[in-house]
Every structure is written in structure tokens, then in C-alpha cells.
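The structure that follows is given in the form of C-alpha cells.
Here the complex is missing one protein chain, while the rest keep their positions.
Up next is chain A:
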Amino acid sequence: MQPEPVESPTVSRKWRSVLGGLGPILGLVALCIVGTALNPDFATVDNLMNVLTRTAFIGIIAVGMTFVIMSGGIDLSVGSMAALIAGSMILFMNGLAGGGHAPLLVVALGMGLALVLGLAFGCAHGLLITKGRVEPFIVTLGTLGIFRAFLTWFADGGALTLDGALSDLYSPVYYASLLGVPIPVWIFAAVAVIGSVLLNRTAFGRHVQAIGSNEQVARYAAIRVDLVKILTYMLLGLCVGIATLLYVPRLGSASPTTGLLWELEAIAAVVVGGTALKGGEGRLVGTVVGAILLSVISNILNLTSIISVYLNAAVQGGVIIVVAFMQRGRR
């Protein structure tokens, strides 16, 4: 037994796990109070929906990222992957529309392409990491460069823009609302719920956790480690695909700056949400709260003039380090 140097090991462990779960939520509540105090526009329904809609892209990707990080992996390429998927979708849809196909079919096929590409890229990552035995950091650092370079090449350094008619047809996917809640927020909620069920209620989720906690033990326990790892990267790819098909109708274009630093935001959301970067431990609810918390910070920066909006990424980077600092030695 390894007794903890505190009053009572059991009680303190429970307290700490409760605190660990509440930490991000308490942070979010505190931020909202600060935001309301600084600017009355903060606490309006419009602004809330605005924040949630903006969270959707990063939040959906962060859900997938939680699985990858929980299994002990990492994916640095998600921002570039989103950009390449966005560019490919636009080229594909413009091409099909030029061939005289029905616009609705074209948009549906374009959305399908986003999902297929996400799965394919994730599968490629997974195969290189498991069968090719290259570190996930290296594989996805490589594809981070590759994906964005291909988009820049496709776009010839400029932007790829969706044809006007298609754009009008596609834009409700981002701009429309259902019961007063924007479509991206609904989809974000659905992805989060499905992710949570997958993580907590299926053998796949338990296996992901077991691999991240100790891969060797998992292997000896007859878990198909390679398959599970490949699936986590495919799941993340699928999430990137979903986020991208919500993102494209927003601007109707893709450029070399599309999805820039999304990997930072997605990984930050996962870490702020309490998932250990070395794997094995984490919570999906935490990730969702973490993603919202990060976009609330950037929203407050937008609404107030205390810190320049240009320092947004600096604040997010700072938040990651502070949270990691507070979590150190937790295990």
C-alpha cells in the first residue's frame, strides 16, 4: 500500500477526484462572472449562442482528440487536415456543379467527401503509428506540413471559393437555427454525447483508457492494441471532417490560413478539461467544458479592451501551462 501523506487517504482521494472534475467548471463559472462584470453584453443569449457556435469546430475536434490523447497518442495535424479537407471539398463541389449535377446532391456529396477524407487521413496516421512504428508526434508533425502545403498548392497560394449558388444552398448548415439554437451547436452536443457514451459505456472506450494507462499490460490482456489505436485516429479524423463541413459554409472559402492553430486550441481544450497528456486518465465532459472555457476567454478579450485580441493565442498558451502546472504530480 502507498499511503498518501494526508489526513485520510480515501477521503482525500475522493475530494481530489471531485475537485479534479469540478475544476474546469468552476473556472468557467468564474470567467463568466468576470465577463459579465466587464461588459453587460457578455451575458446575453445572442452572445452565448455566438460563443457556442464558435466553440463547435474546436469542440468537435477536441472530442476526437480526447480519445487520441487518452490512448497515449497525439495529433498535431488537425488544423492542417481541416484546411486540406475544406479545400478539397470546395474543389470537388465546384467541379461537380460544373458538370451539371443537382446542387443539393453536390452539397451532400461534398459533405460525404469531408467525412471520407477525415477517416482516410486518420487511418493513414494510425497505420503509420502502429504498423510503421513511428512516434505519433513525428507522424502528425509531418502531415501538419504536408496537408497545409497541398492546400496552398491547390489554391495556388490564394483562396479557393465555393460557387455562389452552392454557397447559398450550403450556408444554412452553419447559419440556420433549430429551436433557437444554431445547427453547429446541436451537432457539437450530439458529438459530445456520442463521444461520452463511446468512452464510458463501450469496450472500445475502456480499451482506449487501458492502452493509455499501460500499453504493455493491455497487450498482455489480449486487447488488439494496434486496431484500437488506429480507430482512435480514425475517430479524430471523422471529427475533423464533421468540424470542417460545418466550417466551410461559414465563409465559403479555404485559404492557407484556414484552421491555423486549431491543433493548439483542441489540445488545450483536452488538457484544460483534465485529461492527462501521458494518457490513461480523462473525462469527456472536461474536454467540452475546456473548449467552451477557451472560447469564452477569447470572447471576453473581444468584448473588452483589457488585453489585445491579438494576444488570444498567448492567453490560451498560458492557460495550458497554468493548468498543467496545477495538475503536476497528481498521480
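Heads up, the rule we're going with is that a contact is a pair of C-beta atoms (placed from the backbone, for glycine too) under 8 Å apart; a residue touches a chain by one contact, two chains touch by 3 or more; residues count from 1.
We take it that contacts and distances are computed from a predicted model.
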- Item | Per UniProt, the name of the complex member that is left out, chosen from "Imidazole glycerol phosphate synthase subunit HisF", "Outer membrane receptor proteins, mostly Fe transport", "Anti-sigma regulatory factor" or "ABC transporter ATP-binding protein" | "ABC transporter ATP-binding protein"
- Message: So one chain is hidden, and I want to know which residue out of A:Ile138, A:Ala165, A:Ala221 or A:Ala314 touches that hidden chain in the complete assembly.
- Response: A:Ala221
- Message: Which candidate, A:Val139, A:Leu162, A:Ala210 or A:Ile320, sits in contact with the chain we can't see?
- Response: A:Ala210
- Note that chain A touches the absent chain at residues 1-10, 12, 200-207, 209-210, 213-214, 216-224, 280-281, 331
